[in-house]
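Sharing a structure here in structure tokens format.
Every protein chain of the complex appears in place save one, which is left out.
So, subunit A:
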Amino acid sequence: MAEPLITLESLRYEAGERTLIHDVSLRLDAGRRTVVLGPNGAGKSVLMRLMHGLIEPTAGRIVWNGGGARPPQAMVFQRPVMLRRSVLDNVSYALYLAGVPAAERRARAEAVLERVGLSPLAHRPARVLSGGEQQRVALARAWALRPRVLFLDEPTASLDPGASAEVERLIRVIADDGCSIVMVTHHLGQARRLADDIVFVDAGRITEHTPVADFFAAPRSEQAGHYLRGELSWT
């Protein structure tokens, strides 16, 4: 039996009058790459923000590692947020917030930029880089934190195919480094390439949690079936 990474117990999230997440229970195992699929407005991003702790659930609870401490984690957003400073300083800033001693920060930041192939850009102002480069910096910044789990919210949605491929490659490298991945995407090809498991969300509920091959061969839930047929007719 695999180690549990995160367990959601009857998680509910309400915003004003509306319930965005309806008593969701889910267990993700450590070391897996999970892709969250679902139609727009289904609550995928909200679910991920609840897991990462950016928003507090209205009810229910989140258990890490079967009852342990919250592991180090990071999140990469659709639009990378770069500070008005160099690429290297953007990474160092994240390490500073994570409490990494000053003496180690620079070396760690340089090492991670080296691994993602961004060393030549280390001293460039981060905000003047291209969208693809910025997203790679965002991945490097996340990876520098040595997360046990990395959340990604449509990380390639605003990127061209070449930049998307590079981001996918980095996600795979980070996963192979022993980091669990939880990613929201609308790109089925990407889901198929990257996922071990698919979590399908519809109208604030999880309708299925299936290994990727099974999901694309024969989704178990009616909603996912509709979604796949609808999506595939466009691709």
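What we mean here is this: a residue touches a chain if its C-beta (ideal position, glycine included) is under 8 Å from a C-beta of that chain, and two chains touch if they have at least 3 such contacts; residues count from 1.
Keep in mind that, in the parts below, contacts and distances are computed from a predicted model.
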The complex lacks one chain in this depiction; which UniProt name from "ABC transporter substrate-binding protein", "N-methylglutamate synthase subunit C", "ABC-type transport system, permease component" or "Carbon-monoxide dehydrogenase small subunit" does that chain carry?
"ABC-type transport system, permease component"
In the whole complex, not just what's shown, which of A:R84, A:R169 or A:R229 touches the removed chain?
A:R84
Selected from A:A98, A:V173 or A:L228 as touching the chain missing from the view
A:A98
From the listed residues A:I6, A:A74 or A:A122, report the one that touches the chain absent from this view.
A:A74
Sole touch to the unshown chain from A:A59, A:V128 or A:A213: residue A:V128
For review purposes, identify every residue of subunit A that touches the missing chain, sorted by number.
49, 52, 54, 74-75, 77, 81-85, 93-94, 97-98, 125-128, 145
